[in-house]
Structure formats: structure tokens, C-alpha cells
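Step one of this worksheet: look at the structure below.
With one protein chain removed, the remaining protein chains of the complex are shown where they sit.
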Amino acid sequence: MELNGVEIEDTYAEAFPIKIARVLITGATKRWALVAAQEAKGFGTSVIGCPAEVGIERVVPGSETPDGRPGVFLQICTFGFKSLEAQLLWRLGQCVLTAPTAAVWNGLPTAEKQFNIGFKEKWFGDGFESERNIAGRKVFAIPEMQGEFLIEENIGAVDGIAGGNFFVFGENQMAALTAAESAVDAISILEGTITPFPGGIVASGSKVGSLKYPKFMKLSTNEKYCPTLREKVPDTKIPPGVNGVFEIVINGLNEDYIKTSLKAGIEAAVRIPGVKKITAGNFGGSLGPFKFNLHDLF
Amino acid sequence: MELNGVEIEDTYAEAFPIKIARVLITGATKRWALVAAQEAKGFGTSVIGCPAEVGIERVVPGSETPDGRPGVFLQICTFGFKSLEAQLLWRLGQCVLTAPTAAVWNGLPTAEKQFNIGFKEKWFGDGFESERNIAGRKVFAIPEMQGEFLIEENIGAVDGIAGGNFFVFGENQMAALTAAESAVDAISILEGTITPFPGGIVASGSKVGSLKYPKFMKLSTNEKYCPTLREKVPDTKIPPGVNGVFEIVINGLNEDYIKTSLKAGIEAAVRIPGVKKITAGNFGGSLGPFKFNLHDLF
Amino acid sequence: MELNGVEIEDTYAEAFPIKIARVLITGATKRWALVAAQEAKGFGTSVIGCPAEVGIERVVPGSETPDGRPGVFLQICTFGFKSLEAQLLWRLGQCVLTAPTAAVWNGLPTAEKQFNIGFKEKWFGDGFESERNIAGRKVFAIPEMQGEFLIEENIGAVDGIAGGNFFVFGENQMAALTAAESAVDAISILEGTITPFPGGIVASGSKVGSLKYPKFMKLSTNEKYCPTLREKVPDTKIPPGVNGVFEIVINGLNEDYIKTSLKAGIEAAVRIPGVKKITAGNFGGSLGPFKFNLHDLF
Partner (left out) sequence: MELNGVEIEDTYAEAFPIKIARVLITGATKRWALVAAQEAKGFGTSVIGCPAEVGIERVVPGSETPDGRPGVFLQICTFGFKSLEAQLLWRLGQCVLTAPTAAVWNGLPTAEKQFNIGFKEKWFGDGFESERNIAGRKVFAIPEMQGEFLIEENIGAVDGIAGGNFFVFGENQMAALTAAESAVDAISILEGTITPFPGGIVASGSKVGSLKYPKFMKLSTNEKYCPTLREKVPDTKIPPGVNGVFEIVINGLNEDYIKTSLKAGIEAAVRIPGVKKITAGNFGGSLGPFKFNLHDLF
């Protein structure tokens, strides 16, 4: 199958379950909402070594937020609800409560699972905090040097999906990278998904386990997809003429959101000159129960 | 004392010792170097609740980096060398090794304390890694999907200083915030310091301990500096006409760097209309051994 | 009438007819589409002294563009069709044809008035140009050093409206400015309108004519709205406690678009602490036939 002249391999992305909390951060302007969200997002690429996978879902105008100010949806993902609660407490308490003009709202108010993060953050107010109702939501107002910090009582979470993905093969690194950037542009305005890696892009797609250091490396470079090893690895997956590969990893609230983002990302990537092929990563079904066949997206 | 018509209070900022590692991240362009650095910087405002305090020191051109590409100096701070090593391993391994076009260089090559982070990250290469010498530095080249990731063998660290600070009092929140932003602009090009909070700015300056919840809150809102509590707190520090306060917190490699940044930040802040006063935070000497008298800066 | 506690004056914005051409500029990524659009937008605040009023309407994803790449709608406005054609020729030929990865599409394909700009720009191809059909649109492909530049044959234009506006009164300059920025954020995602001044904001609202230099100044500072002249001008419009005023000027394809943008902008502005009042500029009906009553917007 080809899209804009680029081969889409007949394969699937394999993904796995994760817990996802969703927060809406508003600010005086779009820029200040993003400052808070970006601080809360960082050190959040992969649960292999980060305390959580975190990403900015999308920016919304004041007409879609409880306080009428521009907002940013943030998704925070961990394997269990206990670690998720800890990440919410620390990331919101340290990175948003401290951020100029920011406020925090429940991004999943109808989810069954709710964490009373606002209730716990309000203790920072040292007794001077108060309760308020804004747009039908129960909110705590915490006095701060800047004025006041507002945080909704609860933050909702759901069983979501991590690891949706596709790979962009490029004639060289810059062609593949620009295609990956264009894919992230397309995904960044869609509801329900995040691309948690730096700039939304993975430079270092990996395999589970290690050939040489199996005792202490849970995951290692995926040598079959490394262009510089094409001549050295017998079962290389890198065809001649490909010298750069980037992966887009997508987490999301459900399968449909991930499908929509995979499709939009791939459609954007194939528009870039020098892109040679699109494929996806899977582990033969050993990693997770979710399968996204690339050909079924179109 | 007045600066541009703004009162500078005769007080001092109190700061304390911290361990600081310094990393130089380069990228294909300034933008890609910043993408990696911002991911590594996040969730890094305060060691109260973040695994480290992290900040972008400044951007440098290719003429000042070992690989001739644009670079970003990043400082990572924790209380001990052991936690610092762990933060280096995880933040560089998860946020920079994974970032498009990024490479990692030792930002303190002559420091006595050196962590062999590059040596440990190279295991990701699963035996396909190799050693190289670039610009006199020992570097490991790790094959990746994107091509190659370069990381220097060692990352240096020193005994540095955390918590240098000043407060900006504004007629309202936006005057104080714009002044704080202008201060961060000025500090962001200076060598040796970082401003680890969101956008470089603290909205929620705090006090040690808690009046109401002393058992479980190690720190809480500094009610004496909260404008909305001016009428409710007898010993308020907020004069009439002040409705917004922001704090700039500065960490740095030594006292001189912090003095230079405090001075540049204050000189920038007092240029903004609506700024009423500059002061600083201290705890009567109980917190730390470093004192920065504001009046001595000028 | 009050909105979020801020007085909305019972007055109207007066606006006048202008010719508007609408161009869709696409690029390899959103960033490159914006680079081209920003160059084409500049020196385009007011037809008083600029060759045209130009603004970025909004950014659209590849799913809404003929070539599947991210795009930016640009509006170019002048008083007559002849000058509009000249501006299209020069701005597209000098600022978009020259821009990395950019392509030009008709932003008003069903308008009655069409300029064959693509037909004229193709001469740059010096006989090497060719004709193509993309997504049902007739396009010229011009060989360039970068590869190829695509431009649609025609660019449409309509009778539009210039000078829709409102004023933000703030306690000080920074409160008014942040409110103006938040208003521009809100308008910047809406269809059909532009805010052509720097950053979308006017710092120097003016009156028609001049008191002191009537012979050579067609317009001059609106002294009644200057906060620093409050004590010197007997009929000042600046109430006590107001020290900064910014104006948002909105051009658009029709009255409904302008109403929607005025409403969204005002609703955003009143959310900022320190905003004291919203009003609008008119000249008693002498300037133009379009009136936008502020109270009718809500």
C-alpha cells in the first residue's frame, strides 16, 4: 500500500494498557498556560526511567474552559493508580501551583476514578484556603504571593493505552525528522492523545531486553532499525537508501483516539520529500493486547 | 535605596548549598537543542517535591561547543551526589538520548567530581557502541534509529548554591509578572545560573513549616506576602497598593554568578511600570550560610 | 453592563469598507508555513502608511488544505482592487515564493473577484514552469533552487470590513497589555478575521486629523484617551485609576465574523486582573457605515 507515493508496510503497532489522568491547566494567556504545562510535562517520556509519561494533548480557547481563560490539556500516565496519584500530587503541586497565573481543572470529570488532588493541594494554603463553586465545579482557592491559585477538588483518570506508534524511514536524518515534526504538528491539535517523547519524537526506538547486557538492561537499541548498522546486522530492517528513522509514540484515552492520531500523523509525514517508508513497531503480541494495523487506518 | 524610582529593601536573600551537575546539550539547530533540554529540564522546580532542581543556564553558538553545533547548558541540582548521579542517568538517558539530533557533553570538565554517565548510558548501544575522540574529549557513539547518539564519558559536578532570590512587588499581578519575565530574560543569557521554576518565576513563595498543618506540611504559603490576605494577617508585609508578588529563585555554580544574576534581574524588573518594590526572602539565617544583601549588589 | 465585573461601555465600534484578498500558505511544517506568512504579513498594520493591512487569520491542519500540509490563512487589505493586485503580486512573489517549502492557494475560491496572481508569478519560472491539477485546483509549478514552488492560478477577493475595534482600559500598562494579548489569543483561532497591528495590538490609538499640525498630519494621537494627559486635557475619557489603554483593531470578511471576534476578544480581556473597562472607538458615524454595538454582542 502506498500513500502519496510512500510505502506503508503491512504491519501493526502493538500497544499496552496504562492509567491516564487528564488535567486542564488554564492561564492568563495561552503562553502562560503553556509555561505551566511544559514544566509539568518534562522528565516524562517513558515509564522505563521517568516517574511518568506526560504530554500536552492540545490547547483549547477560553470558550472551552471553566474559567474562560485559555487552557492546555495534559495527560499523565503510569502503570498503576497509586503511582498516578503521587505524580499528580507532585507535578501539579510543584509545577502548576508554582506557575504564574495557572489554575487546575479536572480533565475527566465524568470518569469513575477520581483523585482528590485539589483537596490535598489546598493544605499549602495553611488554613487560609477557601472553597468556591465555579461553572459548577468545586474548587479550592489558595492564597499565594501572586494572588490566588485555583484547583478543582478532583482529577479524573481512566484505563488508557500507551505505545501506539509508527516509524518514519527517511533518505537521511533531516528528511525523517521533518516528517516526524509534521506528524506531531498534525497530532497536536487532536483530542485524546499525547506524544510524550521530546518534541513528540523518539530518536532511539528500542527493543525489549539486551543481547549483550541482559542482566542489567531491560531495553536497548533496536539494532535492526539502526541505519549505521545496516551492513553489520544480518537481519537489518533498513533498506538501502535509508539513513534516518524516527518513531512517533502515541498514548491516548482509547483506541479510537489513537487510530485517529496515527492516521493524521502518517498522512502528514508522507508529504515530506525524502520519506521512503512508514512502518510500525511490535513485539509479536508479547507486549500488549492492542494492535493497530496500519493498513486498516486508511 | 531606589533604582529607577523603585524601592530596594535593605535586606538579604538567604541561600543554601546544593550539588550541581552541568551538562552541555547540542543539537542540529538551536531549536532541536532546546527541545532536548526542555524535556530534561521539566518536573524540576524544587527538591521539595521534584526529584531535582533543573534549569537551562543559557544557549551557546556552535563556536563554543565541541561538535560545532548550537548548544544549551543545563544545570541539575540535588542535595547529594548519589541522587545527582541517578538524576543524570535518568534525565539524560530518557530525555536527551531519546531526543532528535541531541548530543551530550561535559559542562564542567575540570571539576574534581566527575560521574561516568556516558560510560553507563553506552550500554543502551547493546555492544554496538564505540569510543571516539572529538575535540579532545572521550565520547561514546551509540547507534540509534535516527543515526548515532554521542555522549561524553564524564559529567562534572560541583558544590553550588540554591535559593538565591528576590521578590517583585507590583501594583497588580500583571505588572509584577511582566517585571519577573523581564528579569528572567536578563538572567537567561548569563553564565553560571539557572532559574528553575516555571518560566523562571515562582508564583507561590513559601515559608518553612506550617501554622495549621505542621505535622504533614514541611512548607506552606507565606501568608505575610499574600496580597489577598493583607487585611487578615496582622504582620503582613504587603503594603497598600500592592496586589501581586512574584519571586525569582536563582541557583548557581558560585556566589559571584548569583550576585551577577540577582543584579541583572533586579535592574530589569524595575524598568516595568507598576513595579512598587523589590525585596528578598530569608529565614533569619536558619536556612543557609549564603547571604546576598540587595544593597551590596549595586 | 458588566462582564466578569468589568464595565462594558454602551457604545459602538465604527468600521469601514475595504477590499480583502485571502491566501492560504502551506508549508512542510506549521513552523515553515508561519515563516512565510509572517514575512508576507509585515509592514502591514494600517493603510495610513503601509502599502496594505495584512494579518494572519488562523492556522489550519493539513486535513483542511489542498496539498495535505499545514497552512496559514493570510488576509491582505487595501482600499481598491488595483492596489490589492499589486500587493498580492509583490508580497506573494517576494515573501512566499522565496520562502522555504511554501506553497500558495486561493483562500477565496468561490469569490466573484479573482486575480490571476499565479499566472503572473509563474513567469519567474522563465519557461520552465508547468501547469498541474491538485485537488481540483489549477496550479503552476515553478522550478526553484529548493525544488519546486506551487501557486494556484487565482487568488480571490471580496468587499470586506476594516476597523472593527475595542479598547481595553487597565489599571496600568501591563494589565491592559496582558488583556489585549489574551484577546488576540482568542481571536487568532477564529475564521474570517485578522488583527493587523503588531502582535495584534494597537498601542497608539489615533484620531482623524490634528489639532496642531492639521496641514500635514492626517491623523494624530487621540489625546482624550492618553492616560498621561488625563490632567491636561479637559474632556479626557480616562477615568482615575486607569494608566494604560490598548486597542484591538479587527478586519474581516463580513460583519458576522467581526462580531464573533469582538465578542471572543472582549470575553478574554475581562478575565485579566486590573482591567477596568472596555469601550470602542467611533467617529460619530463619519468614518464608515458599519457599527458594532458592544452591548449587542452579548
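Which chain is which? They are A, B and C, in the order written, and residues in each are numbered from 1.
As a convention for this text, a residue touches a chain if its C-beta (ideal position, glycine included) is under 8 Å from a C-beta of that chain, and two chains touch if they have at least 3 such contacts.
For clarity, every value in this text was computed on a predicted model and none was experimentally measured.
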**Selected from C:Y12, C:F73, C:F166 or C:F246 as touching the chain missing from the view** = C:F246
**Message:** For the chain left out of this view, which of C:E144, C:E191 or C:D256 touches it?
**Reply:** C:E144
**Message:** Please identify which residue in A:A141, A:I201, A:V249 or A:I272 touches the non-displayed chain.
**Reply:** A:I272
**Prompt:** Of C:A180, C:I278 or C:L294, which residue touches the hidden chain?
**Reply:** C:A180
**Complete:** Where subunit B meets the chain that is not shown, the residues are 4, 28-31, 61-63, 67-70, 147, 178, 181-182, 185-186, 189, 264, 267-268, 271-273
**Item:** For subunit C, the residues touching the chain missing from this view
**Value:** 28, 32, 35-36, 38-46, 48-51, 54, 89-91, 93-102, 123-128, 142-149, 167, 173-174, 176-177, 180, 197-199, 201-206, 210-213, 216-217, 220-223, 225-229, 232, 243-247
**Complete:** Residue positions on subunit A contacting the omitted chain are 170-175, 177-178, 243-244, 272-274
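As a working rule, only the chains that are shown with their structure count from here on.
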**Complete:** If chain centres are mean C-alpha positions, then the most distant from subunit A is chain C
**Whole-Å separation of chain centres (CA-atom averages), subunit B against subunit C** = 39
**Request:** Could you put a whole-Å number on the gap between the CA centroids of subunit A and subunit B?
**Result:** 25
**Item:** Length of the line joining the C-alpha centres of subunit A and subunit C, rounded to whole Å
**Value:** 34
**Prompt:** Residues of subunit C that touch two or more other chains: which are they?
**Reply:** 178, 272-273
